[in-house]
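Below you'll find the structure, written out as structure tokens, and then a few comments.
With one protein chain withheld, the remaining protein chains of the complex are depicted in position.
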Amino acid sequence: MRKTLAWIMGAGSFLGLASSTLANGWNMPAGVTDVSREIYSLHMTIFWICVVIGIVVFGVMFYSLFRYRRSRGAKSANFHENTSVEVVWTAVPLLILVGMALPATATLKRMYDASEADLDVMVTGQQWRWHYEYLGENVSFTSSLSTPRSQINGEEEKGENYLLDVDQPLVLPVGRKVRFLMTSDDVIHSWWVPDLAVKQDSIPGFVNENWVRIEEPGIYRGQCAELCGKDHAFMPVVVRALEGDEFDSWLAERRKEAEAEASGVDREWSMDELMERGEQVYGAICATCHQPDGSGAEPTFPALAGNEALLNDRDRHIDVVLNGVSGTPMAAFRSNLNPVELAAVITYERNAWGNESGDVVQPSEIQALLEQ
Amino acid sequence: MNPVQRTVFRTVLALMGMFAFAFALVPLYDAFCQVTGINGKVGDQPRSIANEEVDTSRYVTVQFITRSGKGMPWQLEVEHRQMRVHPGQPTEVNFAFSNNSGKALTGRAVPSVSPSQASLHLRKVQCFCFEEQHLEAGERLEAPLVFQLTRDLPPDINTVTLVYTLYPVTDSQSQLQAQTSPVRGGGV
């Protein structure tokens, strides 16, 4: 019996420790939006109600276990029903539940607010990266994990934001309502940033909506929350929130870059330029599946190095990169990468790792295929 | 029948009923979605214009987004990316399909509406999404979308987004689709 008691006390102090260290790393973050703070306080309210109920119920239980031990000479009573007690312990929980449901309903209603937004961002999940498009702004980019493989494989010390760092974070303005439209190119993903209290499934063929109004500038990190295949653990979300004017100049900058890139389509690129650019794109987008050395992972991800079919059919290669392959994880990159990036990565794949086709694919050629 | 046989007979009957119910849930779910507007689905049949006065006091922003699915070498372009309409006002927008690949192909534009509640108040009179499109290599096809947002659109909805995702149609899908399209195919 002493052991039982010791254990109860152990469990109790564990619970106490759990609830007292509400600070970082133990509990849900309160976050940086109205909604996230509301959810946090709802979470804490329900938690404490549960703790109180637990103390009362387990209190009575452990009292009975202790008090009515046979070894203490307890003789058993013979009652087995009591209608009024039973009515009370059905009705009281019901009332507590109503008390919980009221604030929850209010919060939920506030979250389903469809009022006009200041900025629309289309979020597209892909195995295994996120694509962001600022609707009507002509700015879009892909955001993929930037933690090096060597850290994951333990060949190098793990950095501070291990697995939670991306090459290009989603940049959002503070104090404005941002509307997200979520969809997916392949399987179901789920876009989640705890500090923003936004978690929404991205579903192929369908569009989901959500919104956020961030209150503090900063960097907020999250992850894909829905199992989406092999690299589900390796598609983080990073949001960088900037003050309104900083955001505006950032957006203008990005727009200018996009225009510059677009004009780059018309000129003739050299092999070296394309190879250099292609290596970057390959590393950011293609290497997770086809491997940095192009060796792939059969049967799902074919090897690109020494792939005869690929080397012999230049048109097919371009077609696959642009349009993807239906029924496989190979995504269509026509709208995720710009013509320069597409031309560069195809050129790179045809000339790297001992693939010596000597082929150069010019951005203008890709542009022609995309437009006509 | 002895009592055991009777019990078994009844449970087996219930079992078969539940198995059939699982399949019945597929069209039921679609019907349910159309009635309640869950999931941004509306019927895949053309509907007539609701005869109602245009509410000129109110503007709704309608966004059009076009996307291409995997294995789909087509481009779907829209005349306006965004427009402002009055509830009740029938509107026409032009879309253009172009097949940039070297081969003929059949495709389908799968529609989705956000916010999903808006789909209840969206009437499509004419839409390319009601049927499959067949395009020869290099062909370009213009197709209009005629729609109306009815006046009972909830006042808190200010922006309606229509998304069309292009998917290739394979032969087996095409045949099956022909048989089952009355019950499936989330057309708007």
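Per-chain numbering from 1; labels A and B assigned in written order.
Quick note on the criterion: a contact is a pair of C-beta atoms (placed from the backbone, for glycine too) under 8 Å apart; a residue touches a chain by one contact, two chains touch by 3 or more.
By definition in this document, contacts and distances are computed from a predicted model.
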Per UniProt, the name of the complex member that is left out, chosen from "Cytochrome c oxidase subunit 1", "Branched-chain amino acid transport protein", "Succinate dehydrogenase" or "ABC transporter substrate-binding protein": "Cytochrome c oxidase subunit 1"
Which of A:Cys224, A:Ile318 or A:Ala332 contacts the chain that the document leaves out: A:Cys224
Footprint left on chain A by the chain that the document does not show: 1, 3-4, 7, 11, 14, 18, 25-29, 38-39, 42-43, 46-47, 50, 53-54, 57-58, 60-61, 64-65, 68-71, 74-82, 85-86, 89-90, 93-94, 97, 100-101, 104-105, 107-109, 111-112, 127, 151-154, 158, 160-164, 186-188, 190, 192, 194, 197-201, 203-206, 208-209, 222-234, 297, 299-300, 326-329
Touch residues of chain B, complete complex, unshown partner: 3-4, 7-8, 11-12, 14-16, 18-19, 21-23, 25-26, 29, 36-39, 41, 44, 69, 108, 110, 116-117, 165, 167-170, 172-173, 176-177, 180-181, 184-187
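Keep in mind that, in the parts below, only the chains that are shown with their structure count from here on.
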Centre distance in Å when chain A and chain B are each reduced to the mean of their C-alpha atoms: 28
Contact set on chain A toward chain B in their complex: 113-117, 120, 122, 135-136, 179, 181, 183, 185-186, 204-209, 315, 319, 322-328, 330-332, 334-335, 369-372
Interfacial residue positions of chain B with respect to chain A in the complex: 39-40, 61, 63, 65, 67-73, 75, 81-82, 98, 100-102, 110, 112-115, 117, 138, 140, 154, 156-159, 161, 163, 165, 167-168, 170, 186
